[in-house]
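Sharing a structure, written as structure tokens. Questions coming.
Left out: one protein chain. Kept in place: all the others.
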Amino acid sequence: MMKNEHTLADPFNEKVEKDLLAHLTSNRRKGRIFVFVLIAIILVGLFAYYRQLRYGLIVTAMRDYTSWGVYIANFVFLVAISLVGSLFSSILKLSKATWSTPLTRISEIIAIAAIMCASIIIIVDMGRPDRFFNVLIHGRIQSPIIWDVIIITTYLTISLLLLYISLIPDLAICRDKVKNVAKWKRWVYKVFSINWHGTPEQYKILHKISFTLSVMVIPVAFAIHTVTSWLFSTTWRPGWDSTNLGPYFVSGALMAGAAVIIVAMYFIRIALNLKEYLNDKLFDHMGKLLVMLSLVYLYFNINEYLGPAFKMVGVEGEHIIELFFGKYAGMYWMVQIFGLILPIVVMIFKWGRRPLPMLVLSFMILLGAWFKRFLIVIPSLQHPYLPIQDVDESYRHYIPTWEEWAITCASFAAVLLIITFLIRLFPVIPIWELKEEKESNSKPNQK
Amino acid sequence: MNNLFKYILFGFMALIFATGDISAQGKKTTRLQVEYYKNHDKMEMLIATLIAKERRYVPLAGAMIRFYSVNDTSKALLEELVTNDEGKVVLKINDNSKIFYDPSGIMTFEVEYGGNSSYKSVQRQISVKRANLDVFFFQKDSIKSIEVNASEIGPDNLITPIQGLHVRFYIKGTFSLLDIGKEKTDQYGNARIDFPVYMPGDTAGVIKIVVKIEDDDDYGTIESRGEINWGIPVKVIKKERRGLGDTDAPLWMVYTLIILLSAVWFHYLYVIYMIIKIKLAR
Amino acid sequence: MELDQKATRTLNFFTAQMVTISRYGIIRLAVLLIFVLGGLYALIVQIVKGHIVTGMRDNVVWGIYIANFIFFIGISYAGALISGILHLLRVKWRTPIIRIAEIITIVSTLIGPAYILLCMGRLDRLHHLALYGRIQSPIIWDVLAISTYLIGSIIFLYLACIRDLAALRDYPFKNKWRNKIYRFLAVDFNDNTKQNRYLNRALDIMSAIIIPLAVLVHSVLAWIFGMTLRPGWHSTIFAPYFVVAAVFSGTGVLIIAMWVFRRYYKLESYITKIHFNYLGIMLMILGALYAYFTFSEYLTSWYGSETWDMEVLYKLFDPEEYWWWFFFAAIIGVVLPIIVILIPKFRTINSITAVSVIAVLALWVKRYLIIIPTLETPLLPLQDLRPEYIHYQPTMIEWLLTFSGVALFCLIFFLFSKFIPIIPIIKAEEGKNYAQLRKTVMERIIKRKLKETKMKESQKIEHL
Partner (left out) sequence: MKKRKIKQSRRKFFAKTITAAAGAIGGIGLTAHSCKSKSEEHEKVTLLSQDGKLVQVDKAAITPASPAEARKGIPGKHFVMVVDLSRCRNARKCIKACDHHHQLTPDRPYIKVLRMQDNPASSPYWMPKKCFHCDNPPCVKVCPVGATFKRTDGLVLIDNHRCIGCRFCMAACPYSARVFNWGKPKPQKTNHPYSPETSIPSQIGTVEKCDFCPDMLRQNKVPHCISACPNGALYFGDQNSDSVTNGSETVRLSTLLRDKAGYRYLEELGTQPNVYYLPPANRLFPFKDAPEGQSS
């Protein structure tokens, strides 16, 4: 009985392989246009960066008081996005939420792309990128920046390992099944599938190390965002001097990560014609997950602002008033309402968890998440303990210049480009995991 | 602001050169300040400061100053010196200097600035008697006191105490002298003050005491010094402790970091090793 | 009500225990009663003489009463969050432990607020809260939240008991008053589809409501501290920190209660090692999360090193003040459970219970350390005061009341267990079955894999 079921000509396996490998050989025009557009945006960003290198950070709108701007906000955002990798390939996996299996690879790819661009954007923010190696030569481990450098490297490594480990069996499938592609791709499949033949021993090792890595990634992921939050909370700035910031950032990151996955799902299933795998039910699950994560984030959000708003101490109070009623009130309430409350309310209902509404809501959440980071970084800097006096008008306000926007957009384009590249190269849904899951599901049910 | 300052300065200079050649009438007033100063090594010197009136008085640098020793009958050139940035010039009076004395032992100096096309000439006379100032320390029980003896050196090296001379007592600080009192000398030429009870010294508690007669009409400025370990020793930080603020991290932080990082990175290596094992497993 | 064989067996097993009491049981009951009476005596002394009999003075205005209050409210999380979440996620092994968890919730939610009353200087003016309540005050938030929570948990427990109450109603007790009460409480439930549907819907709603409510209660509690400017309290992390600490201690108490009932009620066949293992792992994860919050809280304030924060921190790190307590509460009480549970070798029923005891004790000490060192460090210096105003030392009265609280907790628990089976009768066996099921499934998967690969290899050989 068993023998029949597991011959190689299992219809389910055949179909899965056919569907999921299809996009590796196709090469459509739309895709090429998309890539060209991305490269164009990156080139504009590079030009802006060239100007910044040449004339200094004066080309940005940052000045002595607002000494960090959209770069840092963007950095925090990208780090937040990168947490999605650990959410799917670790937290959900370990809690045996099997519905999330098709999303693990997407999430890992996004994580890698985001964390790479985050580390680039932090170099862009440096006044002296030419002295980057001072960080290695003179690094002081008392500085949260060094913690950040260390943990970003660690997280990038673990994300690459996670992606690679779960790729090995699929690469072997590619090696065996995908013939009609460029030579270098075939070379990649051959070399990186490292002699995988699916022997029990190999499977045993694979499961072991993927379990090790998924346990290991949780503390590292928590650490990366907590350390990023400590860039702020180890200072005394109003709005930053908050012990809550670590878990607050982590919860915000998980929410943004889930939203990013939904957006990615939506477009991937259209572009690669994978409606069957990235189905409406998956969207429904993601919606529930997103609501839960948003509620947690909402809870931390309340904690972040309620205490200071109740106390209204000095500059801290001024900062809160500025956010609630002042210059930034519009942005603040837009972010809170459209980036948090509204998505929760809509997605609680089943009709809100269909693909299209979810796409729109996820976009709103992502926009909200980006601007939330803007609101964390900039207004705090504009409320120092000592009054801002006797300075040029440009020191009082912060309106990002086109160079800053161009570089920011380029970083997003780079994220998309890396994602596109990796998706074109590898099966976007882990084939072997689907197979394995089906096997373990079908067995007990049979009885 | 930096620029502005420099332009003003250049402007002045330009003005000086321009007006200097055109009219001798518009010469600027100059002032000369001369001080006789005898330091604690008993070295005597004349310090002259030349200032000129621009919009306000500013020091004149690079000006030639002549020093003469004069008495009723004779006048001898001692030296010619050029003023520095601060308009100052210091003449060292040594044993070779040809100095005239009047019968009562008074030395008279004449200091002169010759002037040029833009500045008026100016000259100044100063007369001083030679005197000595010596400092002594006394301690009786817990009372510590500083005593000064002032004496005049007469024509034949005859020493007589000076009475009614104002002497100031200082403690030498890093940047300036801290005033701890002043006293008039008595008939024996002595003046005494009590030493303040709490006073920080250096690491060994040594304090440098400076006593001075300042700008006296007869004796000029005379200074004397002494050192005594009456101060409270100051603890000196040799090295910042290994803390958050130091370049070296606290050791526990180093160890924690190493442990945490190696825990994680060891697993990475282990995973990579396993990948190799997968490759080899057949 | 129709019961299958297994359920009948369970029903008989429990009803037999419910109506009898062993000699040891009586002794235990007596000891508990003595403690409770001791507390009663202390209460009378306190009411007659005023709060001067406690160790609290003008600076340390809140003492171990408040620590107990937070502690008991924390324990109440056992039922609210754990059983709520387990119910919502339809975790299969939950059944045998869910009742214990819910009873813990109710008992501790009853005892916790009692300490607030003990802490009040004018208990006779309790109704002023209703008369003059200002909703701007975090205390009023607390009163509202806790009363809502208490009622919510009572409803939750009651709903979860209805099936068993119906079963008990039909059981022939000797004392007919029992049947009367059960009949009243069982609201004519006789297990038909419609009733089951309504009951399940009600349970779903309650478990969905009880979770945010539980979070809210502890957040509000934390805000009582977090809304002040005191060093060590002036911290935005307090609410989530308290919540995590509460779930942590709740899980710990649940494990201890499981162990006690398993031992004295001979429930080895119902509460198995699986349950201890699962809850142990939960305790470990919560411990790690709690450690993360502790770390976030202290690291940021240490790194920032504001004068007053540092003063409190130094007190906590000073071996002559609170260091050893802090070491126990923040390090031993967290690290030990994590290590013991992490290593499969150490993971036995007894060791899990032992580390739970340590964790629960540590959490009580932690509450003490949150309250007292901060109050001993006011923003203006302590001067011109008698020593008892500077250092807080709980008095006999306070200890008596504390222990009587614990005794009362056990007593009420005991009474509950005489009234309702401590393990749901219906579906009580499920946990065990699930574990077995899981085991067999896993075995099967492994077997199949092995076969599959063998087959592949043989195929290859054939090809060759």
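Each chain gets a letter, A, B and C, in the order it is written, and its residues are counted from 1.
Throughout what follows, a residue touches a chain if its C-beta (ideal position, glycine included) is under 8 Å from a C-beta of that chain, and two chains touch if they have at least 3 such contacts.
Quantities reported herein were computed from a predicted structural model and do not represent experimental measurements.
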item: Chains in view touching the one left out; value: A, B, C
item: Which residue of C:Tyr158, C:Phe173, C:Trp308 or C:Trp399 touches the chain not shown here; value: C:Trp308
item: Residue touching the undisplayed chain, where the options are B:Leu178, B:Val197 or B:Ile259; value: B:Leu178
item: Contact footprint on chain C, counting only the chain that is left out; value: 303-310
item: In chain A, positions touching the absent partner; value: 55-58, 60, 62-65, 67-68, 125-129, 131-132, 134-135, 137-140, 142-146, 149, 231-232, 234-237, 240, 381, 384-392
item: Residues of chain B in contact with the chain not shown; value: 1-2, 5, 9-10, 13, 16, 33, 35, 37, 39-41, 43, 45, 47, 49, 51, 56-59, 61-64, 82, 84-90, 92, 114, 116, 170-179, 199-200, 202-203, 210, 212, 214-215, 221, 223, 225, 234, 236-240, 244-247
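Note that in this section only the chains that are shown with their structure count from here on.
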item: Category of the chain touch graph - line, ring, star, complete, other; value: line
item: Most central chain, judged by mean C-alpha position against the global CA mean; value: A
item: Contact pairs, highest-scoring chain pair; value: A-C
item: Separation of chain A from chain C, taking each centre as the mean of its C-alpha atoms, in whole Å; value: 36
item: Distance from chain B to chain A - Cα centre to Cα centre, in angstrom; value: 65
item: Residues of chain A engaged with two or more neighbouring chains; value: 199, 219
item: Residues of chain B touching at least two other chains; value: 244
item: Residue numbers on chain A that touch chain C, as the complex places them; value: 2-3, 6, 144, 198-200, 203, 219, 222, 226, 230, 233-236, 241-247, 295, 299-300, 303-304, 306-308, 310-311, 313, 439-440, 443-444
item: Interface residues, chain C side, partner chain A - complex; value: 212, 215, 219, 223, 226-229, 234-240, 288, 292-293, 296-297, 299-301, 303-304, 306, 437, 441, 444-445, 448-453, 455-457
item: Chain B residues within the chain A interface of the complex; value: 243-247, 249-250, 253-254, 257, 261, 264-265, 267-268, 270-272, 274-275, 277-282
